[in-house]
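The other protein chains are all here in position, but one chain of the complex has been omitted.
Right after this comes chain A.
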């Protein structure tokens, strides 16, 4: 594993272009575009204000920089550095901005979810979509970029509009059987739309592209419901994480529950491997701790860590949530399938230090990673069944079937990995610190960093 130098960044704004060639980072009001391989600066753009949101267009030709406070969006071209575009949303204010899948339209959601403004870069035309719903995930483009599903709220009822992204033609418009729609998500093949209700009610609705209701699923009533949803890349499974600390997998044929994954506080499953991160502080004898050493060593706080395979049964650290407060820290907050559909990673909020990996072939628990700090972020490799995660310290953790690795980022200063994401080819990993970034290359040929690896049983 190799690590690049550390670069500055602000607002965690760092994106790799969809074609994988460029790396764009925002530093205050400047946008820096680098070559991913050489990390040479290719372009430098100056925005009008501190950038709040940045996004590559799908064809990697344009970069959108949104300044929500100013209600401004600036678009830069990579091919023609002198070309620029500025969209002013006016006095109404800007809430969010995003590219349409074709990379020629920009969708701006205005304050109060009053409307969505669709700006065309082709002909400067502007169109509005009214009544968008303010919810967790009210808008989703299908994977092929052809359709857009939008949750709407009119007359205290939820509706879904399906648009054709080519010319923003309204294809379907239908009412949903939800109390308070919380999110919509297309299946990866773009034929099924999963719609779920807010956490007050466990309700999952599945609509066909043509607006037919395919199925309704509800696991229980009178309790907090769905917290997270994920489609498998093959559209075969729909994983639903809920507040009852379980993940339910629906199949794509009958849309019935296939299996239920519980997250018990005591792991007894004999087929699961529990990797426990063990921190190893450099051993310093108490009698020869001198001022010299203390002043010398920031290394004193430079803890190393490694994974140990815990023998079953294992007790997972559980944090008791405050149930009286809104959005209690309990339940499955994140679910993600690996690229090959083989594994499912989940995180239970009241077990913040552990990450669960499930085998979808065996439909059982595969591994549990018990970290020393709460898991901040975990991402699957887009090519391999390999999982990267970070816990807000100076280390990157990798899980694969072969075992678990903990790698310290050898950056100067205090580089704490807040979040991370993979490069599209799975060769490198972009680590985001508080105001820095660092690239981590996965080439195993030149291993310059001490790696502590434990092979699984």
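Here is the rule we use: a residue touches a chain if its C-beta (ideal position, glycine included) is under 8 Å from a C-beta of that chain, and two chains touch if they have at least 3 such contacts; residues count from 1.
We take it that contacts and distances are computed from a predicted model.
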Name of the absent chain as recorded in UniProt (options "Sip5 protein", "Small ribosomal subunit protein uS13m", "Eukaryotic translation initiation factor 3 subunit F" or "Afadin- and alpha-actinin-binding protein-like"): "Afadin- and alpha-actinin-binding protein-like"
Residue touching the undisplayed chain, where the options are A:121, A:135 or A:355: A:121
Omitted-chain contact residue, chosen from A:210, A:260 or A:322: A:210
For chain A, residues in touch with the removed chain: 58-59, 62, 71, 77, 82-92, 102-104, 112, 114-115, 119, 121-124, 126, 130-131, 146, 153-156, 164, 167, 169, 171, 189-191, 208-210, 252-253
